[in-house]
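Missing here is one protein chain; the remaining ones are kept as they sit in the complex.
Up next, chain A:
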Amino acid sequence: MSYYVDEKGYYGEFGGAYIPEMLYPNTEELRQNYLEIMAAPSFKEEFHQLLKDYVGRPTPLYFAERLSNKYNTKIYLKREDLNHTGAHKVNNTIGQILMAKKLGKNRIIAETGAGQHGVATATVCALMGIECVVYMGEVDIARQAPNVARMKMLGAEVRPALSGSRTLKDATNEAIRDWINNPVDTHYIIGSVVGPHPYPDMVARFQSVISEEIKAQLLEKEGRKNPDYVVACVGGGSNAAGAYYHFLDTPEVGIIAVEAAGKGIHSGESAATSALGKVGIIHGSKTLLMQTPDGQITEPYSISAGLDYPGVGPLHAHLFKSGRGEFISITDDEAMTAGLTLCQLEGIIPAIESSHGLAILEQRKFKSDDIVVMNLSGRGDKDLQNYIDYFKL
């Protein structure tokens, strides 16, 4: 079995392009061109040059000795938190802004929840001098003021999404509506491995630089290319897709996906899609989705704004359904505690999203000679207020 996308845009039964006809020409243009554009030597060269000189890649693969001692296993941290703009998100926005230029687009739209993808998009638009509109739920605008300010400083227009629950899913709806209204000149930079085909595959390919580097770095440090496990948090799942990508068809590498249980899987305030979701359609993709029995999409909850998406990328739905991935849910409390542990053992303040991945160490036992790579997807600067409130700092 292969875990990569098939020629029709599916991962097993998940994926596809469930979009209104109005979006067909846009996604079709992308579908017909993205692989060829990405394969062109000049594109690759420009992409990797920017990742190196502008983003600061390769990011270190750091052997976390004190953390390893605590949990009696070998833990490596893939330091995506050290990227420019503070998270893995920029790998994708660099790729997509170059894609937009190749497609001759002169206007960029994006959705954002916590603001990380919005900032990463505003950043590359500033870099390229391209107009940028970021949709953000009105509720998120109120609770993520520093990122709103960053986007504005970078020259982006931040438009509030006023529909529905006024959070990430509604911001995504608004971005899609904008694309329907501006089908010719605009490229939509989706921030995760979600949306209609070819987005999940394209975003995964841009993020796959993470696992490409892991292989090379592990070979250097351990004399082997493959770890025993790769661990990543999954909201939509872009950092996870990047961290897993080159290991998907290597069954000896265990894939562990960590979802946000919020206040507990069955508390009614959770974002653990694999546990709570059923097959459905969200934002143009057939995937696992949190919804009512009547098919209305419900609002998830997590303390981490990057993980509270009611769906999950179709790749991850397939990894779950096929059993290729091991899915673990972590509560707010477990994540916050794990975040503080990393601060105190390794001197690294992680994003709360990434803390969810770290938290599995308390419950998932590994052998002492296992090599466990944890994707540290982002840094915790953006979450300081949450940490302050939670730990009464």
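Annotations for the structure displayed:
Everything below uses one rule, namely that contacts are C-beta pairs under 8 Å (C-beta built on N, C-alpha and C of every residue); 3 or more make two chains touch, one makes a residue touch a chain; residues count from 1.
The criterion applied here is as follows: contacts and distances are computed from a predicted model.
When the unshown chain is looked up in UniProt, the name that turns up among "Mycofactocin biosynthesis chaperone MftB", "Tryptophan synthase alpha chain", "Fe-S cluster assembly ATP-binding protein" or "ABC transporter permease" is "Tryptophan synthase alpha chain". From the options A:P41, A:P293 or A:G347, the residue with contact to the unseen chain in the full assembly is A:P293.
Of the listed positions A:G16, A:P58, A:G313 or A:G339, the one in contact with the omitted chain in the full complex is A:G16. From the options A:M38, A:L103, A:M128 or A:I180, the residue with contact to the chain not on display is A:I180.
Within the complete assembly, residues 16-22, 24-25, 163-164, 169-170, 173, 176-177, 180-184, 278-284, 289, 291, 293-298 of chain A touch the chain that is not shown.
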